[in-house]
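This structure is in structure tokens; I'll ask about it shortly.
The complex is shown incomplete by one protein chain, all other protein chains being positioned as in the whole.
Right, subunit A next:
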Amino acid sequence: MAQVTTSTHKKTLIQPTLRKPLRKSSLNGWLFASPWIIGLLLFYAYPLISSMYYSLTTYSILDAGEFVGFKNYTELFHDELFWKSISNTIYFAVFFVPLSILFGVSLAMMLNMKVKGLAIYRTIFFLPTLVPQVALAVLWMWLLNPGFGLVNGMLDSVGIQGPNWLGSMNWSKPSLILMSLWTIGQPVIIYLAGLGDISEEYYEAAEVDGASWFQKTRHITLPLLTPVIFYNLVMGLIGAFQQFTLPYTMTQGQGTPANSLTFLCHAYV
């Protein structure tokens, strides 16, 4: 009982002193964040909610539409193409995300070593990210062309008959994964930043203890890089589910490898 009274007593003592500055800084906080609060409501919340609403109506750009409840969803779940696009998206994510982490981390580790010409290497690895997407798509269509493409040309010169990449059922998805891996620049930059955050002291200590390169990677680099890897994992998954521009431009939305249509193309059409 005595304890309760003292604690309430304490509260009343502390509160007035705490409250005042908190309220003032609360106002400041809201003021500083206000552009984003407006932006969030206008450019994200409003369109998202309308999208959800439209999904419950027969709306199309020309026609205001009427409310039909979950009819669109039941229709969608009965659509074979929908499940196909879901499975394609998952296929893409399952292969692309681990591969991009593996390649991304190894590239970043190489780019983090202190060798000459790093600025040049870093720029080169970022190049595919800088090239305009349209040019990129055209380039890949040409590179993967079964008849005169560069990739099959190279395979041919070592005596392998290359597949009909984008036109084939089995190869169109690996082709898309390959193409996406090529624009790995942004995650690599983020891994590099993460590697830069790891204190040099850990490595020096490990060196003194005679740790090998492998041990240093396994016990210092990877554990300390985990948050960054996790971030890129999440971003990679999001990216994989949003994969749209590339398959869209490469296949014109209906195109040759209809089985490569990912989930989003479907949502759009």
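Convention: contacts are C-beta pairs under 8 Å (C-beta built on N, C-alpha and C of every residue); 3 or more make two chains touch, one makes a residue touch a chain; residues count from 1.
The working rule: contacts and distances are computed from a predicted model.
Colleague: I want to check something: the complex is missing a chain, and I'd like its UniProt protein name from "Multisubunit potassium/proton antiporter PhaC subunit", "Phosphoribosylformylglycinamidine synthase subunit PurS", "Carbohydrate ABC transporter permease" or "Iron(III) transport system substrate-binding protein".
Modeller: "Carbohydrate ABC transporter permease"
Colleague: Among A:Phe95, A:Tyr203 or A:Tyr231, which residue is in contact with the omitted chain in the full complex?
Modeller: Once the missing chain is taken into account, the touching residue is A:Tyr231.
Colleague: Of A:Ile86, A:Val131 or A:Leu222, which sits in contact with the chain we cannot see?
Modeller: Answer from the full complex: A:Val131 touches the omitted chain.
Colleague: Quickly run down the residues of subunit A that touch the omitted chain.
Modeller: Counting only subunit A, the missing chain is touched by 22, 25-30, 32-33, 35-40, 42-44, 46-48, 50-51, 54, 61, 107, 110-111, 113, 115, 119-136, 138-140, 142-143, 148, 150, 153, 182, 186, 189-190, 192-194, 196-197, 227-228, 230-231, 238, 241-242, 244-245, 264, 267-268.
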